[in-house]
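Of the protein chains in this complex, all but one are displayed in their positions.
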Amino acid sequence: MNTVVSSRPTGGLGDGATDPLLSVRGLSKTFPIRGGILNRVTGSVRAVTDVSFDVAAGETLAVVGESGCGKTTTGRCILRLIEPTAGSVTFDGVDLLSLRGAALRAMRRHIQLVFQDPYASLNPRMTIGDTVKEGLTIHKLAEGAAADRRVQSLMEEVGLRREWATRYPHEFSGGQRQRVGIARALAVEPKFIVLDEPVSALDVSVQAQVINLLQDLQRDRGLTYLFIAHDLGVVEHLATRVVVMYLGRIVEMATADVLFSEPIMPYTQALLSAIPLPDPLAPRDRIVLDGDPPSPADPPSGCVFHPRCFHPDKDVACTQVIPPLEEKGPGHWAACIKQPAGTSDFFLPAAALRSRRTAVSPAT
Amino acid sequence: MHALIQRIWHGFVVIALVATATFVLVRLAPGDPFAAALENARLTPALREQWRAAYGLDGSIGTQFAHWIASLARGDLGFSTSTNQPVSRAIAAALPNTLLLIGTSIVIAFMLGIWLGAVQAAGRGGIVDRCIGAITLIGNAVPDFWLALVMLLAGSYWLRLFPVGGVADLLLPLGASWPVLLLDRARHLVLPVLTMVILLVAPIARLQRTALLDRLGAEWVRTATAKGVARRTVFRRHAWRTALGPVVTMGGIALPSLFGGAVFIERVFAWPGMGRLAAEAVAARDYHLVVGCVLVGTVMVVIGSMLADHVSAWLDPRLTQDGFEPGRGLA
Amino acid sequence: MSEPRRYRSDWRGAVQRLSADPRSVVAASVLLGLALLVAVGPMLAPHAPNAQLDITKLVHVPPSRAHLLGTDVYSRDVLARVLSGGRISLLFATSAVLVQTIVGTCVGLFAGLAGHRIDAIVMRGVDAGASVPRVLFLLALLAPLPHVPLWMLVLTVAFTGWFVTARLVRGEVRAIRTTEFVHAAHALGASRLRIAMRHLLPHVLGPVLVTSTLAVGHVIVLEAGLSWLGVGVQAPQASWGNIIADGTEFLSIAPWVSLAPGFCLVAVVLAASAFGDGLRDALAPGQLART
Amino acid sequence: MPNLRDLRFLSLCALAACGATPDGTPAAAVSATGGTLVISTPAEPDNLLPPITTSISGRQVEDLIFQRLADIGASLNTVGDAGFTPNLATRWQWSPDSLSIAFTLDSAARWHDGVPVRAADVRFSLALVTDPRVASPTALLLANVDSISARDSLTAVVWFKQRRPDQFFEIVHQLYVLPEHLLRTADRRRLAAAPIAMMPIGSGPFRVARWVPKQLLELVADTTGGRRRAQLDRVVFAVAPDPVTAFTRVVTGEADLFEAVRPDKVAEVTSHPQLHLVLTPTLDYSYLGFNLVDQKTGRPHSLFGDRMVRRALTMATDRRSIVMNVYDSLAVQARGPFTAAQSTADTAHVPLPFAPDSANALLDAAGWMRGADSLRRRNGMLLAFGMLVPSTSVARMRAAVLLQEQFRRVGADVRIEGVDMGGFVSRISARRFDTMVGAWSQDAGPADVRAAWTSAAATAGGNNAGAYRSPQFDAHVDSGVAAFAPTAMRAHFAAAWRIIADDAPAIWLAEPLRVMAVHSRFVTSGMRPDAWWAGVAKWSIPPDRRIARDAPAPAHAAALAPAGASR
Partner (left out) sequence: MTATHTPPTDALLSLRDVRVTFRTADGVITPVDGVSFDIARGETLALVGESGCGKSLTALTILRLIDAPGRIEAGSRILFEGRDVLTLPDKELRSIRGRQAAMIFQEPMTALNPVYSAGEQIAEVVRTHTKASRSEAWTRAVAMLGAVGISSPDIRAKQFPHQLSGGMRQRVMIAMALVLGPSLLIADEPTTALVVTIQAQLLDLLREAQQARGASMLLITHDLGVVAESAQRVAVMYAGQIVEEAPVTALFAAPQHPYTEGLMAAMPRAGSRRERLTTIPGTVPPPGAWPLACRFADRCAYAWSRCTIEAPPLHQLGHGRTSRCHLVEEPARRVAAQATAGAAS
């Protein structure tokens, strides 16, 4: 029933200017559902299906989507915290998925992770100094007093007082803990950091501080970010390019400017229009999707978005053909069979999106 | 459905492991099934060897185990050399008595423990809470056999209220009417059940208290209050009912120790049940009976814990869910 | 806003909370006091615990100035025996619990970290062990053996008691190993061993400590039961358990023999469980009110 | 502390009383039959088929449901047929050469199912017991019987291999007569598995009404046979595994008899007016046995191979005090491998004295010198040994703890090895012990001592586990057993006792009395030292003293009668 069209682009999933720092090709992750006698695998959940993209050095690639769309799994697969089922991940010319044991552990210092939950991501039984120092110890980057000095300078770099090193996580606020998490990642001097919703658990006033910190660090250290988020406001602020995922697949990918102004996929449009705008005067012709996202254990056939899709041309083909990720415009990839290349404004409730772009900043 | 089949399979594996281990353990113990009764019987080792052969107890452990498994497959648990009957018959006589004892004790202990725990939770931190906690704990801290003996002496000897052990007055005429028989059975049950209840009630009350306090702090309890439901109803319907789950689960887990406690209580109260049967079989090196008892006991434990899981699943429908769990490593 | 599941906080805080809880302080004092008493007591006792003073004339002497707790059927001084028996009982219980805790923790850690298949196999074994009544198992194991030395008794009791700990540890490890701070350590390149020792072990230690504290009381009571069945600490070595067990025979004519050790035993069990409860509360403090 | 010294007097009175009620006393004759005896017991029979029964509790019941040809007298004489009273056989005729005896069976004797008892049954019984497939431990005791023939349906002729003083005792005492018609088809290799092992049909005064294992065994007076009906209607064995519970049943009145009252419970029994304390002598003695042979090497034991050490250790023990401590006044110090009640007893025999100084001197002389820790060593080896004890026996554990302390005083380090009965027996059989606290329940016959102490029993499987070997002792025992004249027999045994006492292969500890608590409504009689239950059929309850459970229970009896008869 599925007319499988290869959705693997031939190349150039980045901005094409330079060789990408990280290149993901055909990444898939299937989680087994266990049950029955002997705990055998009785089913599976396709958390990530055939995901490909490039990340160039120094850029911030944002992966957005709602919870359950596979964005976190994608991040964890790149880090090898979850073993992908298929695909390849090349980092700086090294095939990450072929690494084993000590080589893998050594490689890990180049790719780090900052977590969403600042409460759960710190070991409550370790002082934050020890937490930050752990990476130094593991990779033997510094020892003894040198390590302590490094820890202190790292803490200051992320905006924590050096004398707090002996305190435990529960003595800190969420924002401070997230700074510890960042310091821990920075300690091993990575080139690449996966930021897994680093600010979504934080209060607004603190969120801005952390965003600024992340930006400063990127600038000062030349870091490359894979920024996983569901808050499009933050994404728009931080990202150079954006990947939109739905039910384990990439449905759209473009530079931030293009994506936020000319989204092609109905889903992306809905996502953008769903964001409540902090402006009581903004016009509200919102696209409200029907129903809930389907379960990844039982995804719809064809285009995974078709049951909720409001595209005027939606037809039976959408329920059968898995749409390939095609370059619809320059650097603008999308997976929709009803949207020929080169067109974008097909039925867009443009006002909603435009208003977003032009919202007047209050109190200035 | 899958979950049930898996539970049954797990139970089967557990039973098989226990049976094998017991079989080996009992047979490695020094002693002889026909030597334990009397030390100076003129039953020479040669004669004993002959008897062992007659009852299929000779040969290596491996061959014996193979024989045993083969007969087990035919539904035959072997012959009990200490009670001169098929193991199945010996167990069939003992099992109902133990089930009666343990069943009655569990029911009473759970009713009492759940009630006490509720009283404690309702008056949390108060004098009643502390007193109940202390008293039940003391009951729990006393050695089983000591409590049983004191109960026996107090109830049967000093107060002369209850018979000295046994399941029934054996001299009652066979044709006695059922109310008489029932009353007689109840009189015999009182002391052993009371002993077991005292030993059992503390952990139940404690768990119920903790679970209730936990549930009372749950958000759905606040939701119920916000709906306008009366305090008592909230307590009963929303907190108490949901707090039963862990207590029931504990009941399943506690079963082995109940059978263990039965070893003491059945001995003191001359209760012809599984605990006593097994302990006496161990002393008599009645291999087949020991293995049979442990096997049946384990089956009971497995069934009991499955039952407990079923009841707690019924109490908490979340537990019936199987298969895919969202949020397990998924974005 | 709700805080995500809070893991047990640091030890310092736990100790502070513990020392602020009067129940735990009393329990700890009782335990320490008794431990101190049985540690130095036997040196101060006027008689050796096994000395039979006069087996025809000084049998079952009621408590008096010469024998503060009376004498037993062998004309031995009960006070001396209770003190020396306490030493054995406490030593026995703590070492058995220590061993069973270590074994249970190791197996639990192993199963918790292992793959599905190995975990399933190990846990079925644990289920099997846990579903056999411990008393019966010990009876079958120990009754046929002549002179079971104390260390062997400790090992056999520990061997039949580690299942609960293993289950607990395995469950905790399974829960913790998917937490983000463990992922973080993993992402830093920490080895499995390092993760197990630095990140998992400190977390399971709390609940394990609670269970172990409670288990001390259980094991003391268990030893008493075993003594009554004739497979406990071997005569003439005293333990609270076997003094009580031997004394029950003379409960009506010489109640003092089993009452004194019985009192100590109940005190220890109560104190241990009170302390365990306190420890549990201290390690997992109730969540504070949230806004 | 109850002083039991007075009880010694009391016990003698009881003994006298029991001796003064011989068969058919006037008191029993006037009383009508009826009543129930409930015996509270911690132990239950292993089975009720005499050839394969090994437990004493089984023997007790079998004595009530089966018949022997004749019964041993109160004097326990085993020479010839003196003192024996007719039972199944109404009379017997010796052949001139004494190699055969013709027993004439009671023509009125019936099995409980109504079938008459025939001489063929007697012949069958011997064949069954001596059948190698049955592997009956009794077979050895009947080794001197060549065969039995049925001269006619009521005359069974027993043929012996040799003429021996105790040949009559052997055949009448060791052989229960079993029903051929019910056992003919039983699988002889697995007799215990036959249903009849649990519900036997005998010809004795009582028949089994029901046996509910672990609970009770109920016997009812049988009325089918021609013998005199038992006075009591019922005898119920109520089983309670814990001795405290079993005893409590008697003091609360739920049961009527408890046969093993512990000394410390005696005061309690006497405080209950409805209970009588009945003391009878026994044929039991307890001892600490030394293992004279090192099992590993087969050479003499490093400690107990030395007679001097054995004697020293014997003299180091204050046996009188030990007996006093364990049994109070309800036992006497054992003099040797015999008890006062049996015919071979030498009441003049004086055992090795309690003499700690001599003990110490002997040990010094044997080279075992005390060290700083007051323990003795020789060539660096500690005077240390294990003491194997069945942990389930309260009395023997007590003795062990007392002995251990006394040995310690002379510098020996003793390790008590408590083990359950199964383990104990297996260790003894395998000879894997240094010393052991044993107890021996003797048979009434003089030959019994052979099974325990002669060289013949020192071989593998024999009960002379310590492997004591003395040709002189063996010779005197053989001569004593073979002596037809009582005086000669006693002389030989007295010599044997002296030899074994001097060699000290064991420290004989106590000859306990049997201390029973019996409800006072019973008129008891015929309590023999080897079997207090022997006269139960003649026990009675005067009608005016009967209690509720003595009332006949017609419904009960009626319901059971067909069930019993059908088996």
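Letters are used for the chains, namely A, B, C and D, taken in the order the chains are written, and counting of residues starts over at 1 for each.
Keep this in mind: contacts are C-beta pairs under 8 Å (C-beta built on N, C-alpha and C of every residue); 3 or more make two chains touch, one makes a residue touch a chain.
The model shown is predicted, which means the values in this text are computed figures rather than measured ones.
Student: Among B:66, B:180 or B:230, which residue is in touch with the absent chain?
Tutor: B:230
Student: Please pick, from B:238, B:267 or B:288, the residue that touches the omitted chain in the full complex.
Tutor: B:238
Student: Among the options A:234, A:304 or A:336, which residue touches the chain absent from this view?
Tutor: Reading the full complex, the residue touching the unseen chain is A:234.
Student: Contact with the hidden chain only, please: which chain A residues?
Tutor: 66-68, 173-176, 203-209, 211-212, 215, 230, 232-234, 236-238, 256, 260, 270-271, 273-282, 284, 286, 288-289, 291-293, 356-359, 361-363
Student: Tell me, which residues in chain B touch the chain that this view leaves out?
Tutor: Against the missing chain, chain B presents residues 217-220, 222-231, 233, 238, 241-242, 315-318, 321.
Assume only the chains that are shown with their structure count from here on.
Student: If we define chain centres by averaging CA atoms, which chain lands farthest from chain D? Would you check?
Tutor: Ranked by distance of C-alpha centres from chain D, the top chain is A.
Student: Measuring centre to centre with CA averages, how many angstrom lie between chain C and chain D?
Tutor: 45
Student: Centroid from C-alpha atoms only, then distance chain A to chain D, rounded to Å. What do you get?
Tutor: Chain centres of chain A and chain D, defined by C-alpha means, are spaced 89 Å apart.
Student: For chain A, jot down the residues that touch at least 2 other chains.
Tutor: Residues 38-39, 76 of chain A touch two or more partner chains.
Student: Two or more other chains in contact with one residue: find those residues in chain D.
Tutor: 244, 392, 420, 422-423, 426-427
Student: Considering only the defined contacts, which chain C positions touch chain A in the complex?
Tutor: 3-13, 116-117, 120, 179-181, 183-191, 194, 198-199, 202-203
Student: Under the touch definition given earlier, write down the residues of chain B that touch chain D in their complex.
Tutor: Counting only chain B, the residues touching chain D are 29-32, 34-47, 50-51, 54-55, 79, 81-85, 90, 93-94, 149, 152-153, 156-157, 160, 163-167, 170-171, 173-175, 267-270, 272, 276-277, 280, 282-285.
Student: Give the list of chain D residues in touch with chain B in this complex.
Tutor: By the definition above, chain D touches chain B via 36, 38, 46-47, 54-56, 135-138, 140-141, 189-190, 192-193, 197-198, 212-216, 218, 236, 238-242, 244-246, 248-249, 251-252, 254, 390, 392, 420-429, 438-441, 451-452, 460-463, 549, 553, 555-556, 559-560.
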